[in-house]
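One chain of protein is taken out of this complex; the other chains stay put.
First chain written, first letter: the chains are A and B, and each begins at residue 1.
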Amino acid sequence: MTAVAAKPAAGSAMNPTAMVVGVILLIILLAIAYVVSPGLGLMALIGVIIGGVLIGFGVHFVPVGGAPAAMGQAPGIATGVAMLAAGAGLAGLFGGAWAASQGLVIAVITGAVGGGMMMAITCMMVNFVYVFGMGIPAASGKVAKDPITGDTQPEYKSQGTEGHGLPFVSFVGGVVGGVLGGAGGTLIYIELLNLYKATLPTILSASATQVLPIAISTAGIFAIGMFLVNAVLTAYNITGTIEGPHDPKFKRWPRAIVASAVASALCGLVAILIVTI
Amino acid sequence: MTVKVEVIEGGIPHTKIMVAGLVCTIVCLYLSYLNVATSTEMFSFFGGLAVISALIWGSHTIKVLCSYGIGTGVPSAGMIAFGSGVIAMLLATKFGIAAPIVALVLAAVIGFILGYLSNNVLNMKIPVMIQALTELAVVGALTLMGFAVLITGSFTFAGLTSGSVTVFGSLAMPSYQASFIGGALIAVAFLLGAIAIQHPFNACLGPGWKQDRMLMLTAECGFLSMIVAAIMSFALISAGSALISLIIALIGWLYTYCQYIGLSKRDAAAWLDTKPIPEMEGH
Partner (left out) sequence: MEQIVFGIGITALAGALATVAGSAEDTESNIGSQGDPNSQVQLAPQMGFVHRIFNKAVAGEPPAYGLWCALGAGLAWAFLSMQVNAVLAIVLGSLLAVFVQGVYATTAYLGRTASLSKFGQPVYVDILKSMTTVAMAHAFVAVFSTVTICYLINVALGHPFPLPLLGFIWGITLGAAGSATGNPYYGKERQYQNQKFGAGVPISASGNIVRYAEAGERNSLDNGFFTAKFGGPAAGLCFGLIVFLELWRTVVFEQIGAGWGAIIVGILIILIFTIVDRYIEVWARKNYGPYLAPVKEAAP
């Protein structure tokens, strides 16, 4: 979009004061959780923060080309970054929630594998369509050689475009993004689910099996809400499109880690306060 | 390359819309509390009206925010609004009659911090970012609260988590599964609101953007969401109350939809039926 006002470009620069303020906010939120509910609540909050950071970091790996990719003008997947990441993360969350009864570690890894599988299949089909449906090989516009396979890129770029399809490094980036997103979303879900399962029976004065639907749905909707907030913040960080981990924009990830950590801490604290006040 | 956005002067200023929307939403939410005073569920439709006022306010905020070219699409703004709003709303429901005010304050805090993070940590440096994200979070929280009232008749945590299940066609047993939160209808309300808040600006985007057309479209989206939410409420509140909500929603939707078509006819370059592409010089 052409900007209306003369807006200075959101460059890759980092704002040290803001980062420090962010870290201070994070510590304050952790302290509030410690005061309100040391033990169960604090553990849940730490889990939520880690989950949120995984999501925020993971979304940087997903190759998204936006509108130009839909015309074969830019490499990447032709969908919005927040929603593509949400699709992968939610597919992971689906699998992770199913495995919740088998413990935290298994559930999180299952969620990670679920998200990675969704991205692997999608990225493979994207290349399938480009190669067999449109006759266009994959080429990156940002590097001369693929960092993983060493394939040269510039001569496979059609004239007048920035590249197209998914070079191997973008494919791997997509899978890694799906893995991290699925893991992060499932971690948030499991932490909140365990907290709610432990505390809701006393609050609603009902048995554990009776409140299970409430615990599951509340944890689920919180996980989805936090997933979307983190994904949109990352989308703001990369200003909409990124080719994958080899893209220079990828170097902006430290800002996103701080932003995701603070946003997840804030939302996680609210989620915990529901059952502790 | 996407559509060029140019700011159009004129129309009602944003602050007026914000204040009017905020006051109207809170008033409608509290009017629905008459349900508790009269021990019925007849006033649940006020929740739907609260949704519509909040959406009108929110869609104008999105217009203000996205005119600055944030680099991502318009739908992400709706997602972050409701992502932060749902979290604030769920905690606020624990505060009984003070729930709407608590939702307002809490969502404002969350939105403010998210705005600060976006503008300063992520270096977006958009002048209206912090205010816009604060407003959007509040809109998200209040819209979800409105949906909750429309579908269940109350905005307290107890009301949202309990329902009843009919066994053998006549025995009604209390059940947590048949409730707004237990049955995850909150997820449906989440998306209904998220799409409805960003659709008006997204759909009216372009050099010919007109404020009255966009706001009429917001009202239409709101009433449309109210129709389906009212149908879903048949499962959780008495049939008579749900029917009231449904009839109000249908009438409101028909009116706003016809008005919107009229306004589009007014603004369109031409209103053709089965005509070929007009000849343009050079193409």
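Operating definition for what follows: a contact is a pair of C-beta atoms (placed from the backbone, for glycine too) under 8 Å apart; a residue touches a chain by one contact, two chains touch by 3 or more.
What you are looking at is a predicted structure, and each value in this text was computed from that prediction instead of being measured.
Asks: Determine which one of A:V21, A:L40 or A:M124 touches the chain that has been left out.
Replies: A:M124
Asks: Taking the full complex into account, find the residue in A:L25, A:L45, A:V59 or A:V113 that is in contact with the omitted chain.
Replies: Per the contact definition at the top, the residue touching the missing chain is A:V113.
Asks: Contact with the hidden chain only, please: which chain B residues?
Replies: 1-4, 73-75, 78-79, 165-166, 169, 177-178, 182-185, 187-188, 190-192, 194-195, 198-200, 202-210, 213-214, 217, 220-221, 224, 228, 231-236, 257, 260-261, 263-265, 267-278, 280, 282-283
Asks: Suppose we count only contacts with the excluded chain; which residues of chain A make the list?
Replies: On the chain A side, contact with the omitted chain comes from 66-73, 77-80, 83-84, 86-88, 90-91, 93-95, 97-100, 102-103, 106, 109-110, 113-114, 116-118, 120-138, 149, 151-152, 154-161, 163-164, 166-168, 171-172, 175, 212-213, 216-217, 220-221, 224.
Methods note: only the chains that are shown with their structure count from here on.
Asks: Contact residues on chain A for chain B in the complex?
Replies: 1-5, 7-8, 10-11, 13-15, 17-19, 21-22, 25, 67-68, 80-83, 204, 206, 210-211, 213-214, 217-218, 220-222, 224-229, 231-233, 235-237, 239-240, 255-256, 258-259, 262-263, 266-267, 270-271, 273-274, 277
Asks: Would you pull the chain B residues touching chain A in the complex into a rising list?
Replies: Interface residues on the chain B side: 1-7, 66-73, 75-77, 79-80, 82-84, 86-88, 90-91, 94, 106, 110, 113-114, 116-118, 120-127, 157, 161, 176-177, 179, 181-184, 186-187, 190.
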